[in-house]
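Right, I'll just put the structure down here and ask away after.
The complex appears here without one of its protein chains, the remainder shown in place.
Order of writing sets the labels: A and B. Residues in every chain begin at 1.
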Amino acid sequence: MIRPHDSVIVHTLARVFIPIIQLFALYVLIHGHDSPGGGFQAGTLFAASFILPVIAFGIQGSLTVLERRAIILGGIGILLFAGIGLIPLLLGEEFLNYGELPIPGMEASARRHLGILGIEIGVTIAVAATAVSIYYSLRERGEGEGN
Amino acid sequence: MMLFDDYLLLTLVIVTALGAVFVRDLFSGVLTLAAYSFFLALLWAGLGAVDVAFTEAVVGAGLSTLFFLVALFLTSHQEEVRKQFKVQMMALGSLGILGFLLLFGSVDLPVVGDPESLPSKHVSSHYLKKSLEETDTPNVVTAVLADYRGFDTLGETTVIFTAGIACWMLLRRRDDSAT
Partner (left out) sequence: MADIVLYRPHFVAFIILFLLGIYIMVVSLNLVKKLIGMYLMQTSIILFFITLAVKKDSTIPIILSSATAVTPEAYANPLPHVLMLTAIVVGVSTLGVSLAMVIALYRQYNTLEEDQILGKMK
């Protein structure tokens, strides 16, 4: 049972910061093409925006189902990544060759651009879900007889 | 000759690393380790590795410090000091020999900043020349990570997912029924 934090400063700041962190994480993910960024950084920032309400408001302050079942979302992220890579394999080309994805009306470099964006989204979901799940495992399930 | 800020950052990195390990209270050690991570991220951004610096600042200084603090919160945070003179002397002796051998071998490494050194030839120059026209992505690191070396990234994501499952299963409780 994770209790909420006592200080009112933490509550107020968490209320202010959580949407800002999520917006920044989305920015880092989408702009991974043109500036430093990408899937791993965005995934960890998303995880921070889901861990911060648990720290500030206790286990009631989060989507409780999310903590317990977050690891399933991690699997969905990997399936998205591997699925985008598998589609060219089913069509006769190599694995993870995004230039052969069946999207009509685009040249190969634009298809690769979309493939990179797709797998970055998969990586973000996997990393965010796993980081939240590790935090939940350490904090909630770590409290046992000895503590 | 290196710039002054490189020397300054390297000194700060070594000083914070020494502070993180030679401190008795583990909370202070972990927070000094976070400072070490941030200085290291600054150093890498100064050396031109901006993606790596961003990832180290977010994942290394953020996530690993969080995990350390949670683990210390649930266990004890005072380290007991014991006298281990023999082990310390043996470790210092053998690590001194290893350090001397590494220094001796580092003379053959390329000078820092050499554009003709071997890691910069062959495949990496091909990635730099061809990545914008083949993948329509200005950020070469993202293009190499997601497209040219996408298989490594798939393996890495699987590793972090397996770590999540392993943490879940290691902290099983006696009253776990279906989870």
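Criterion: contacts are C-beta pairs under 8 Å (C-beta built on N, C-alpha and C of every residue); 3 or more make two chains touch, one makes a residue touch a chain.
None of these values were measured; they are calculated from a predicted model.
Participant: May I ask you to name the displayed chains that the omitted chain touches in the full complex?
Facilitator: Visible chains that the missing one touches: A, B.
Participant: Tell me where the left-out chain touches chain A, residue by residue.
Facilitator: 34-36, 40, 127, 130, 134, 137-138, 142, 144-147
Participant: At which residues does chain B meet the chain that is not included here?
Facilitator: Spelled out for chain B, the touching residues are 1-2, 6-7, 10, 13-14, 17-18, 20-21, 26, 29-30, 33, 36-37, 40, 43-44, 47-52, 55-56, 59-60, 63-64, 67-68, 70-72, 74-76, 79-80, 82, 84, 87-88, 91-92, 95, 98-99, 102-103, 106-107, 109-115, 117, 119-120, 123-125, 127-129, 131-133, 138-141, 144-145, 149, 152-153, 156, 159-160, 162-164, 166-167, 170-171.
Just so it is clear, only the chains that are shown with their structure count from here on.
Participant: Over in the complex, which chain A residues touch chain B? Could you list them?
Facilitator: Those in contact with chain B are residues 32-41, 44-45, 47-48, 51, 68, 71, 74-75, 77-78, 81-82, 85, 95-96, 98, 108-110, 112-113, 115-116, 119-120, 122-123, 126-127, 129-131, 133-135, 137-139, 141-144, 147.
Participant: Hey, which residues of chain B end up touching chain A in the complex?
Facilitator: 50-51, 53-55, 58-59, 62-63, 66-67, 70-71, 74-75, 133-139, 141-143, 145-147, 150-151, 153-154, 157-158, 160-161, 163-165, 167-168, 170-173, 179
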